[in-house]
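Moving on, here comes subunit A:
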Amino acid sequence: MQELRVKISGFGGQGIILSSYIVGKAAAIFDGKNSSMTQAYGPEARGGACSSQVVISDEEIDYPLVDVANVLIAMSQEAYDKFLPILKKKGILLYDTDLVKEVQIHNEIVAKAIPATRLAEEMGKKIVANIVMLGFATAQTKISSYDAMKSSIKESVPARFIELNMKAFQIGYDYIGD
Partner candidate 1 sequence: MKQSNLHGEFFMQGNIACAEAALSAGCRFFGGYPITPASEIAERMAFRLPQVGGSFVQFEDEIASMASILGASWAGVKSMTASSGPGISLMLENIGLGIMMETPCVVVNVQRGSPSTGLPTSWGQSDMMQARFGSHGDYGVIALAPKSPQEYFDLTIVAFNYAEKYRLPVFVTSDAIVGHMTEKVYIPPVDELEIINRKYTNKKPGDYQPYTIEPGQWVSDFAKAGDGYLYHSTGLTHDERGYPDMSEACHIQLVNRLIDKIKMNVDDIILLEERDLDDADVVVVTFGTTARTVVPGINLAKKKGIKVGFLRLITVWPFPEQKIRDLAKHVKGFVVPEINMGQIVLEVERCAGGVLTKSLPHPGGGIHDFKDVAKAIEEVAYAK
Partner candidate 2 sequence: MQNKIPTHPMEDYLRMDRMPHIWCPSCGLGSIVTAFMKGVKNAGIDLNKLALVSGIGCTGRVAGYVKLDSYHTTHGRAIPFATGMKMANQDLTVAVISGDGDLFAIGGNHLIHAARRNMDLNVICVNNFIYGMTGGQNAPTTPLGAYSSTAPYGNYEQPFNLVGLAAAAGSSYVARWTALHLQRIQDSIEEMAKKKGFCFLEIISPCATVFARKNKGGTGLDLLQDYKRRSSIDHNADPQKIPLDMDGEIVCGVFVNDEKPTFAENVEKGTSRKVKEHPLYVQDRKDQEV
């Protein structure tokens, strides 16, 4: 497998950092790969915008930052506007339909949309929107195997919310992208 560089971005409170942590942990601990997660720094962390990044590889990871991404997960318009330029050709863009409205998709990338936040709200817990998105990402990209992602989520959320998060993951995983 080639190196996979993943950028996850949105705004504070969406669980962006936790999402990266879960993705990285799924790869490093449950898929037997290497992964490196770094958080947003400097100006990126301002104005409520929030981003984090994970590199996943079978090899040792030298360069840990994501200046060019294979996968971009955008949970806000600002995130989309800011990070679309770093998405590689043939890269995959996953975005929240209701939060990223102005989309100009060109045919050099693969774009898939999911109303993650709305689906989470329908479950009665808006807070699991990030997990819905991770389920969707697991189905649509090679960031993680199904089992690894589930295990990683289980170990990363409070025990009493595991069931809820598993449900959210499955809803995202089963969603046919727009």
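Selection criteria: all candidates are chains of the complex that A comes from, given by their letters.
We adopt the following convention: contacts are C-beta pairs under 8 Å (C-beta built on N, C-alpha and C of every residue); 3 or more make two chains touch, one makes a residue touch a chain; residues count from 1.
What you see is a predicted model, and the numbers here were worked out from it, not measured in a lab.
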* Using the touch rule from the top, find which candidate among 1 or 2 meets subunit A in this complex. => 1
* **Partner candidate 1, residues of subunit A touching it in the complex** => 21, 24-25, 28-29, 34-39, 41-42, 45, 61-65
